[in-house]
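Heads up, one of the protein chains got dropped from this complex, but the rest are sitting where they should.
Chain IDs A, B and C follow the sequence of writing; residue 1 opens each chain.
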Amino acid sequence: MSSPSTQGSDLEFVVRTIARTAVDNEQQFGDLDAVAGDGDFGYSLARGFEIVLADWDTFDRATPSDFLKRVAMVISKRVGGTSGPLWGTAFLRAAAAVKDQPDWAALNGRDAVAMLRAAAEGIKARGRSDIGDKTLLDALIPMTDAVEQRLGEGGDGGAAEAADVARVAATSARAAADATTPMQAMRGRQSYTGERSIGSPDPGAVAVAVMAERIADTWDARD
Amino acid sequence: MSSPSTQGSDLEFVVRTIARTAVDNEQQFGDLDAVAGDGDFGYSLARGFEIVLADWDTFDRATPSDFLKRVAMVISKRVGGTSGPLWGTAFLRAAAAVKDQPDWAALNGRDAVAMLRAAAEGIKARGRSDIGDKTLLDALIPMTDAVEQRLGEGGDGGAAEAADVARVAATSARAAADATTPMQAMRGRQSYTGERSIGSPDPGAVAVAVMAERIADTWDARD
Amino acid sequence: MKKFVNDPKDFVAEMLEGLALANPDTLRYVPEYNLIMRADAPQEAKVSIVQGSGSGHEPAHVMSVGKGMLDAACPGDVFAAPPADFVYETVKRVASPKGVLLLVNNYTGDRMAFEMAEELAQADGIEARTLFIDDDVSVEDSTYTVGRRGVAGNFFVMKAVGAAAERGADLDEVHRIGTKVNSVARTMGMALTACTPPAKGSPLFELPADEVEMGVGIHGEPGRRREKLRQAKDMVKDLVTAVVEDLPFASGDRVALMVNGLGGTPIGELYLVYGLAHKQLADLGIQVHRSYVGEYCTSLDMAGVSVTLVRLDDELIDLFGAPAEIPIRVF
Partner (left out) sequence: MKKFVNDPKDFVAEMLEGLALANPDTLRYVPEYNLIMRADAPQEAKVSIVQGSGSGHEPAHVMSVGKGMLDAACPGDVFAAPPADFVYETVKRVASPKGVLLLVNNYTGDRMAFEMAEELAQADGIEARTLFIDDDVSVEDSTYTVGRRGVAGNFFVMKAVGAAAERGADLDEVHRIGTKVNSVARTMGMALTACTPPAKGSPLFELPADEVEMGVGIHGEPGRRREKLRQAKDMVKDLVTAVVEDLPFASGDRVALMVNGLGGTPIGELYLVYGLAHKQLADLGIQVHRSYVGEYCTSLDMAGVSVTLVRLDDELIDLFGAPAEIPIRVF
């Protein structure tokens, strides 16, 4: 297993933080979904990531791709509703994006962007959705764009740069999630409510922002 | 058809007054039944006696017995619930009690008592009930007793005596109906409520009292 | 009141019209007498079976008319026994040379209407016999009432006598079988909510959000007690215990188990209740041989269930398994 200071460990840290955020925010995410949806978003996510955490030590970690595939399998297996297939697909596509990179230590910022892009493409394909439909894509894609731009600006590639990239991701995801408030839902259960979906942020987009914020906030304390 | 001043006409007057009272008091009788029963007593009685009044002129009047039998048939035919069979039986037995008296003009006070007794016996048999069960029998039987006693005391047999008998019937029926308030229902839908039936008068007994009072009140104005 | 209803006075007539329109080949509707009968009744070679009661208990009994079950049903208004004359007219129309069996749930109004009709029919030379059904265990002290009430157990009586009649049993035999079923059938029900009769327009009684009526009657009559809402397993346990102890049912008995919805309880909940009841019986060594889960004898829109047990023997197993063709079907 990879040592705490490798890039591989950063990936594990990110996934574990996503999982913990989902479990800790079950109530909040559910309440957000109750405004215009059917209130089950927090429940669905929490049930899946709970198992990810419980099975954490058992996952195959031969390569980063193997590891992400295990996470994807748990989510696909145990989460129903709309979120199960979407998040499961996202992790599966992220796994595919780094399947040629067997070395945990060699994963870099470009790989991170590739995984995020692949996840977004997977969600689009699975959900027949795109940016502008008021879904988690409206946080995920702007966040990925911002991260890519920040990496393009260059840096020392050291710990300070990585922490700064995480902060850029969190800030852009939050702004993008906030920007879903005036949108009308075009996909998911929310879309049947038509104009009643306007005026509250998309639960999935908010979840992405909360996860990115927690990653940024705890980046320097990761082990 | 009998002339307005015969005994036969008195019988018609009594029956018509009973019918009119039932129709006019649908709401009150229903409300009384709603206290511990199922609220349909007023509705049931009114539907039956409405038809008695509508068909009034078509009834066979060859003998008093034929006439009462027609009334009984209408009630049996059109009234459901518990009241239909009970009141239908009452009129049918009253008809049987005077079947040997074909002459409307010859009907007298003794015939009246015989009809009331027969009606009460019919209700007892049909309803498997008796005095003390908190039913209309608890007004009907004391009233019949009072009428019989008053007739035993004798009189001139003229108009004044008849009016006085009607008043005795009304007074005794009302007192008896009032006396059902502290009783517990042993028959009918009310009986399942057990002690909840204590504290309100029996709807059927009150109906008998209201009918007797209206007969007494309008006796001198009968046509 | 939130109901699919036009003028409440027309509720029963419009329901029966719909039933007849949905079953044009097999049923005949006689509006003057609220009467639903088999289009092919009476059958010369078969005892005819008639049941009536107040309306509001559907599918009992108008939707149980058909080959293998009832030859006719004559409902009254909602929760009111039919006029005796309706029963009499019904009996006349399905009178068979082999006789007519009248099934009646044991309520004052119904008893009287059917007894009168029986007398009238006999006076016409029709061989008619009445059978009273009183499977409800919840009325404990019957000295204050006309005795126990007939509730969902009536389904088993109908099914057994219907099957026997279809096979040509005579009136004595059909009556014997019906009496036997009634003697081994026991039911208890409970309500989560009151029901709303269309003509009344408001609930028949008040039941607070955290209370249930244990032993409720199918017209909303009170039963054993009002108590706090509890988990399904605790409430079902009490229902099953009351039913089991009444006959009593004992280890080794084979039974039919019915979980009957009272009208407002969805079938998913009924199956949940069924599972609980089945396991409780298994723990007592009572073997469920045949199961019935759904709506059989309802109380309008009341949320609630009743549990019925019938002790089986080979004769009853055979009769309960016989075919029937009635409006209540799903495909």
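Criterion: a contact is a pair of C-beta atoms (placed from the backbone, for glycine too) under 8 Å apart; a residue touches a chain by one contact, two chains touch by 3 or more.
In this text, all values refer to a predicted model and were calculated from it rather than measured experimentally.
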With touch defined as in the header, list the contact partners of the absent chain among those displayed. A, C
Hidden partner chain, touching residue among C:Ile218, C:Val273 or C:Ile286: C:Val273
Using the touch definition up top, pick the residue from C:Gln51, C:Thr90, C:Thr108 or C:Thr298 that touches the left-out chain. C:Thr298
Footprint left on chain A by the chain that the document does not show: 38-40, 43-44, 76-86, 88-89, 126-128, 184-189, 191-194, 196
Where chain C meets the chain that is not shown, the residues are 2-7, 11, 14-19, 21-23, 55-56, 58-59, 63, 69, 159, 192-193, 209, 212, 229, 231-233, 235-236, 263-276, 278-279, 288, 291-296, 298, 300-301, 303, 305, 320, 324, 326-331
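Everything that follows uses one rule, which is that only the chains that are shown with their structure count from here on.
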Among line, ring, star, complete and other, which best matches the way these chains touch? other
If every chain is reduced to the average of its C-alpha atoms, which one ends up farthest from chain B? A
Chain A-chain B separation of Cα centroids, rounded to whole Å: 83
Chain A and chain C: spacing of chain centres that average the CA atoms, whole Å: 58
Chain centres from averaged Cα atoms put chain B and chain C apart, in whole Å, by 34
By residue number and range, which residues of chain B touch two or more other chains? none
